[in-house]
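Every protein chain but one is kept in place in this view of the complex.
And then subunit A:
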Amino acid sequence: MDLFLQTLVNGILIGGILICLTIGFQLTFGVLHVIDFAVGGWTMLGGYTAYWLVTLAGIDPFISIFLVFALFLLIGRGLGPLIYHVRTSRYARPDLMALAFTFGIFLFMRGGALWLWSYNSRSVDSVLSGQFLSLGPVTIPLMRLSAFLLAMLFSLGLFILLYRSRFGMAVRALAQNHDHAGLMGVDVKRVSAWVYGIYTALTASAGVLIATIYSVNPSVGIRYTLFAFFVAVLAGLGSVGGVLVAGLALGLLEAYVATYIGARYSLLIVFGTLYLVLLVAPKGVLGRGI
């Protein structure tokens, strides 16, 4: 029973990490209709930035996460118009061109990380690293709990932004129809650029927590890109709400399979289940977008 409860906690906390990773990705797909291959790259760069801030300036990740958020908001905002330009290109299949474009960005990030930080794994220390909370037989790692809480905070903040602000209204209008939103006076290009900025900021912030929980090296990007894709597909591409359900479901499934069936089969069963769900509900768990 103790192991069962611990597995429950482990699963929920893994879910938190998956939600953190995917929430911004969903937003950018919902609004820009871009499948951003660089999602793992932003995660990796967020982790490395936190690594630099903690080693060079001694800034704890729980403070540097705000700096990382602000920095990547600006970077994403700067890159946003380019993504928008590629996505709305008059040439054939701009959706595929955007995918290829973000893949190029991802490769650039990976090469840059190799050059700057070499191949070795780096861990990011925080005041909460290795700290835990014991509740009877269950141990709750505080870093993972923080990531989970942050995922909830991200989701809440995003919902407030989307449903309680004029900017959010413009974002939702864009998600529904770019042309109509433009005709109603929404500055499509500008809002799209800010959405991309919010996405990179959220994903890089998730990277700070992920690097603190695990470690970061230039090859982790592809791993997180895959995870973000799978959570997003299960959630229903573009559905921010669905990410919460899908992230938790995948986290719990992975934890229980690894504990009671065998870790070797965890990803096989998780992704097998994902394909089955998609056969039954191809629009994702909530069946709708933003």
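Quick notes on this one:
Just so we're on the same page, a contact is a pair of C-beta atoms (placed from the backbone, for glycine too) under 8 Å apart; a residue touches a chain by one contact, two chains touch by 3 or more; residues count from 1.
What we mean here is this: contacts and distances are computed from a predicted model.
The complex includes a chain that is not drawn, and of the options "Heme exporter protein C", "Arginase", "Two-component system response regulator BtsR" or "Amino acid ABC transporter substrate-binding protein" the UniProt name matching it is "Amino acid ABC transporter substrate-binding protein".
Here the missing chain is touched by one residue of A:171, A:198 or A:258, and it is A:258.
Note on the undisplayed chain: of the listed residues A:10, A:28, A:155 or A:205, the one touching it is A:10. Listed here are the subunit A residues that touch the chain not shown: 2-3, 6-7, 10, 13-14, 17, 114, 118-123, 125, 129-132, 134, 139, 141-144, 213-215, 217-219, 223, 226-227, 254-255, 258-259, 262-264, 266-267.
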